[in-house]
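One structure below.
In this view, the complex is presented without one of its protein chains, the others remaining in place.
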Amino acid sequence: MKRTAPVALLAFALVLGAFPALAEDTILFGAAVSLTGKTAKEGEYTRDGYNFAVDTLNAQGGINVGGKKYKLAVKYYDDESKSESTAQLIEKLINEDKVTFILGPYGSAPSGTAAPICEKYKIPMIEANGSAESIFSKGYKYTFAVLSPAKLYLKGLIDLVMSKDKSVKTVAVLGENEPFSKEVASGAADYAREKGLQVVYQELYPTGTQDVSALLTNIKGKNPDIVLGAGHLQDSLLIVKQAKDLGVSPKAMGFSVGPSSPEFRENLKSNADYIFGATQWTEALKYNGDDPWKTPKGYATAFRAKHPKYGDIAYQVAESSAAVIAFSRAIEKAGSLDPAKVRDAIAALDIMTFYGQIKFDSRGINTFKPMAIEQLQPDGRKYTVFPSSVAEKDALYPMPAWDKRK
Amino acid sequence: MGGAELGQIFVNAVLLSGILALVALGFSLVWGIMNIVNLAHGSFIVLGAYITFFLHELLGVDPFLSIPVAMVALFTLGWGIQRGLINQVIRAPLLATFLLTFGLEILIVNLINYFFKADVRSVTTAYSGTGFTLGSVRVPYIRLGALGISLVLVALLAWYLRATRVGRAIRATGMDIDAARLTGVKVATIYAATFAIGAGMAGAAGSLLSMIVPFDPTLGGGYTQRAFAICVLGGLGNVANVVIGAAIFAFVDVFVGARLPSLSRAVTFAILVLLLILRPQGVAGKRV
Amino acid sequence: MSALPSPVPRIPGDSILEARGITKKFGGLAAVDGIDLTIRRGEILGVIGPNGAGKTTFVNCMTGLEKPTAGTIVFNGQDITKTPSYRIGRLGMARTFQVVKPLRQLTVRENVATGAMFGARGSERSAAQARHEADEVLERVGLADMRGRTATELTILDLKRLELAKALAMDPQLLFLDEVMAGLNQSEIEKAMELILRVNRSGVTLFVIEHVMKAIMGISDRLTVLHYGRKIAEGNPKDIVESPAVIEAYLGERFARRAEAAGEENALIEPGTFLKAPPAPAGDTLLEVKNLVSGYGEVQILRDVSLEVKDKEIVALIGANGAGKTTLLWTISQLLKPMGGSVHFAGRDITAARSDEVVGAGVVHVPQGRRLFAGLTVRENLMQGVYLRRDTERIEQDLERIFSLLPLLKERAGQLAGRLSGGEQQMCAIGRGLMSRPRLLLIDELSLGLAPLVVDSLLDLITEINREGTTVLLVEQDVQVALEHAHRGYVLETGRIVQTGPAEELLDDPRIRQAYLGL
Partner (left out) sequence: MKKAAAIAGFLALLALLVALPRLVSSYKLLTYTRFLILALMAQGWNFIGGYTGYAAFGNVAYFGIGAYTTGLLMIGKWHVPFFPALAAGALLSALVAILLGLPILRLKGHYFAIATLGVAEALSQVADTWDSVTEGSTGIDLPLKTEGEFFYYTALGFVIVGLLCTAAFSRSKLGNGCVAIREDQDAARMLGINTTLFKVIAYALSAVFAALAGGLTAYQNIHVTPGDFFKIDYTLQMIIATIIGGAGTVLGPVLGAAVFQLLSTYVWSKFLELHPTILGVIIVLFIVFLPRGLMTVLGRKRQRGERPFRMSDLLANVRAHRVT
C-alpha cells in the first residue's frame, strides 16, 4: 500500500495532464491538416491561421456562451496530404480526443472525405481551404466553407481584362486534373464564353506533371490573348518558367493558386512580374468587420507582430482565422455547445469580418464574398488590382513579351 | 498541329530526353550491376536539387558550377548507405532490398521535409528562360545546357566503365561475381563504388532539375518511376541503352502530352507494358 | 544386393521410347548431333561419356525441357516431340537433375508429395493422399527420418536421394537418372546401386547417366556411349568398356593403345610411348594444404585433404567427377570458406584470408568453365587480370607477351569473350590468369570439352610458363593429359587423397584405370 500510493498519485497526475483540453471551461476544436507531404506548406498556413485566431480570442478572455466564458483550444493531426488519412483522423478527433467541433483540413480532396465523417457524427465543420463545390453537392448538413467557391476564382480576372481592353477575343485555360482545379478551370472557361470570348484551348493535365512544354507549345500556336492556369503553386511556377522558355507571351496571364503566396516571387524573381493571381483575401481589401481585428490591415499588422517571419500574408492564413471567427460567433449566437444548435446558428450566420462577408448558401458555401485579383508588379511588390473599388493600384496591361523586357 | 509546332515539340522532346537520361543513368547502373532497384534514387535527386539551391541562394554559386559539389556529396552519401545498409541485405530475396530502399526513400524525403520545410523552391538565375530562336522554334539556354551536361556525364560514365581499372572491375563484377573475385576484386568495395556513382549521377540530375522544375521534398518519387520505366524501355547492361530508353520515354511523353495531355501517362505506360511483353529484354538491351 | 526381387520378364523388341535423329543446337554448335536411341521396356540403359558429350542435353530434349532442333520422340507409341514438359511428366516420364533442383524452402515430404500430386497418377490423388504416398516413397529411398527437414538442410547424398524420390513419386514408367551417384563415397554408391536395381525390379524402365564406372557396369543391361554429341558405341557393358574407342574417349589415345597391348600376353610397349615430364625441380614447399574439410552449406565435399606443391612444380590433381577437385580449388582461393584444416602459401597462413588477399599473395585460379566476362572484350578480360597489380609500366609488355604466346587472342583482342570458341575461351582464361603474374596457377579442367589438338597446344603453353618459373596445380579428369605433363600427381576420390607419387608412376598404375573404368 505504502508503495502503491505514490504510483497511484503519479498515474492520477498523468491522467489529468493527459487531457488538459477537457478542463471545464475550454472548447476543444479538432483539425487534421497536412504538415508533411504534397501540401505541407499550405497546411502550415492553415495551422498558423487557426492558432492565431484562437490565441487572439483567448487573449480577450475567450468567448461567451450562455453567459459563461470559454477558452478555445485546437487539437492537430497531420494527414500527410493524403485524404484517406483525413477521414481516419477526423474519426480519431471526434472519438478519442472528444473534440466538440471540427476545423477543416487543407484542400478540397481532404475536405471531401472529412465532410461525410462530420455528417456521420453530426459534428459541425467549418472549413477554410476546400472550395470545390463537389463537396457541397452531396447535401451534407454539417459542412460549411467560409471561402468563395472554386468556379469564381478567375472570374474577376476576365472582368478585369475586358474592362481594360475591349479587343480581347481568345482565352486558353489549362488545369490540373484534380477536383478543385478542375472546377476553377471549367468555371473560368464557362464565364469566358458567357462573356463572348472564344476559348481556343482547354485541357487538363495529370497531377504531378513535370513538363508542360507540349501544352504550352499548342497554346502558343493558338496565340490567345489570355492564358489562365488552374493548378497548384508548383504548376503555376512551372507554367511561367516554361512559358518564358518557349516565349509564350499573351496579353495577360493569371493563375488560381500561386501568385498570392510569397514563394511565387521568391521562385520566379522578376519573371513573376505582370502575372495576375486570384486571391480569397488580401490585406489591401477594405472590409470593416466586427471581429478582434476589424480590417484586413488590422489583421495583417496583428499577425505580423506575432509572426515576424511572414512577409505578406497568404490568404490561406486569413481564411483559416476567419473560419475560427465564424465558429465563435455562431457558438455565441447558439448560446450553447450543442452541435445541432451550433450547426443551425452557423447556417443562419451573416456577419461582416476582416475577411469579408461570411454567409452560407443552402449548400454551405460562402457565395457572398467576392474574389480579389492581385498582380505582381515590376517594383517587386504585389498589388490588389480588382475589384476596382478596393484596387490599390491600376493593373499593368498588357504584359510585355518576355524578350521585350530589360 | 502546324509544322512550326511539330518542330518545337520535337525540340522539347530532345531537350527532355537529355535530362531524363541523366535521371535514369545511376539507377540503371545500380540495377544492372548489383541487381538492385533503388527506390531511394529519387530522394538522391532531391538532395542534389537542394544542394544546388542552397549554394545558389546563400553563396550565390552559379547552379551549373554547383553540379560537381552535388555529385561529390551524393557520392559520399551513396558510399555510406551501401556499406552501412544495403550491403547487409544484398543477398536477401529481391523484395527485401526493394523495401529497404523504399524505407530509405521515406526516411530521406521526410528528413528533408523536416529540416527544409515543404516550401516549393527553384533556382532562378539572370539567364533563366532566356534562349535563342531557330526559325519559329525556341531553344532555352538552360535546357540546352542541361542536355549538354547530361550527354557529357553519360559519355564520361561510359568512358569510365570502359577504360578504367575500377570501371572494368565494376562491369566484370556485374557479369560474374565469383570470376571477378578470382581476379582479386573486393566485391563489397566495387558495389560501394557502383552505388556511390549511381547516387552521384542522381545528384547531378537533381542539380539540373532544380533549374528546370520547381521542386519540393516530394519531387523524387515521380522521377524514380520514370527511371524505372526508362531502364525497362532501353534495357540494362549498357550506358547507351539508357539514352535510347530516355529518348523513347521523352518522345512518347511529349507527343502524347501535346495531343491528349490528361492521358499522357496512361499511354506511356501502356506502351511500356506492350514493349515488355513483346521484348522483355528492352528495345536495345540484351536479356539480363 | 541379395534380397532383390526377380527381374520383370521382358517382351523382346518392345520399346518404351524411340528417339530418332535428335539434334539440339545452341547458337552454332550442336550439343546433341543426330542421336538415334531406343529404350526397351523394363531395361536399365546405362549412358556414359566424357563431360560435354551432350548426355544431359539429350535428357532435356527427351523430357521436353528443351525442344530439339530436329528429330522425333515417340513414347509408348505416342509422338511427344512437341508435348509441353508438364504433360510429359503426367504421361509417365520422370527425371532427376544432375545439378539437384530441390524445392528448397519445402520439407522433404512436401517435395516428394509435389511429385505424387502432379505425376502420372496425381489426378487420382488428393493432396493428403499424395502426402501419404510421399511417405511410402521416402521409406523406399531411405529418407523417412528426414521428412520433416527442409531441403536446404540435407547433405548431398540425401539431396540426390530426394531428387530420386521426387521422380519416383510421379509413378513413372520411364525414369531418367542424371548422375545420381556423383560425389558419393564407396558405401554410399553401393546403397545407391541397390536402390536403383530395386526401382527397376519394381517395373520402372531406367535411363542412367553415370560417371562412376563401377556403378554403371554393375547395374546396366545395356551401355550407350556418347561423345561430342554423337553415339559412338552401344551394347553389352563388358564389351563396351573394352572397346578402344571408349577407352580413348576417356583416357586418351596412347592410353588406349596401352590398353590393347595389355590385352595381348606380355606384349612389349615400345619406348617413348609416353612423353616423360621434366624431372621435378627441388624447390621448397609453396602451397601446403593440411587436413582440409570443406563443402557447401551443411554438405561436406572435402572430407580430409592434405597435399603440397613445391616451388616451380607442375602438380596434377586427378579424380572422377564429383570427387571434390573443384571444391578443393574453390576452397584454396577462398571462394568457399574452409570448415576445417589449414592452407598455407609461401609460409603464410591464408586459411581465413579474403579471396582478393589470396590473389594478392600470388595464387591465381583459372576456374572450371573459364568463367570469362562474356560482355567484355578479350583485351578487357586480360586486363581485368591485372586488377591488383601496381607495376603499371610492365603491364603493356606482359600483354604483348600473352599475345605472342597466344597469337589467336591477339587477332580476337577486340571481340566479346562470349563470342569465342571453347578453346579460345580457355586460352583467354589462362591468359587472364597469367596477367596477374601468379606464383601459383590453379587450373581447373584444362581440357574440358576441347579438341585434342587445342588441348595439346594449351599443355605446351603450361609447360612453357612453368619453365619460366610459374608453379602450376593442374586439375584434370583426363588422366593422360594431366600426368604426361606433371611432375607429381595426387588422386582424389570422394573427398580424400587416395594416392600420390611421381607422374609417370601413376601413369603406369593399373589402379588409375580402375578408378576410372571400374575394371
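Every chain is named by a letter (A, B and C) in the order it is written, and numbering of its residues begins at 1.
Quick note on the criterion: a contact is a pair of C-beta atoms (placed from the backbone, for glycine too) under 8 Å apart; a residue touches a chain by one contact, two chains touch by 3 or more.
The model shown is predicted, which means the values in this text are computed figures rather than measured ones.
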item: Among shown chains, those touching the left-out chain; value: A, B, C
item: Residue touching the undisplayed chain, where the options are C:78, C:105, C:187 or C:397; value: C:105
item: Residue in contact with the excluded chain [from A:25, A:55, A:96 or A:194]; value: A:96
item: Chain B residues that touch the omitted chain in the full complex; value: 31, 37, 85, 87-100, 102-111, 113-114, 177, 186-188, 191, 225, 228-229, 232, 262-263, 265-267, 269-270, 272-273, 276-277, 280
item: Residues of chain A in contact with the chain not shown; value: 35-36, 76-78, 80, 82-84, 87-88, 91-92, 94-96, 109, 112-113, 115-116, 119-120, 132, 134, 138, 177-179, 182, 204, 206-207
item: Interface with the undisplayed chain - residues on chain C; value: 63-65, 84-87, 89-90, 94-95, 97, 101-107, 110, 113-115, 117-120, 122, 127-128, 130, 148-150, 166, 170, 354
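Heads up, the rule we're going with is that only the chains that are shown with their structure count from here on.
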item: Chain-level touch network, classified as line, ring, star, complete or other; value: line
item: Per-chain Cα centre nearest the global Cα centre, belonging to chain; value: B
item: Rounded Å distance between chain B and chain C, as computed from the means of their C-alpha atoms; value: 45
item: Cα-centroid distance, chain A relative to chain C, in whole angstrom; value: 76
item: Between chain A and chain B, centroid-to-centroid distance (C-alpha), Å; value: 36
item: Contacts with two or more other chains, residues of chain A listed in rising order; value: none
item: Contacts with 2+ other chains: residues of chain C; value: none
item: Complex contact set, residues of chain A against chain B; value: 36-41, 44, 174, 177, 203-206, 208-215, 217-218, 220-221, 233-234, 237-238, 241, 244-247, 263, 266-269, 271, 402
item: Residues of chain B defined as touching chain C within the complex; value: 162, 165, 168-169, 171-172, 175-176, 178-186, 237
item: Of chain B, residues touching chain A in the complex; value: 1-2, 4-5, 8-9, 12, 16, 110, 113, 117-122, 124, 128-129, 131, 133, 138, 140, 142-143, 212-214, 216, 218, 222-223, 253-255, 257-258, 261-262, 264-265
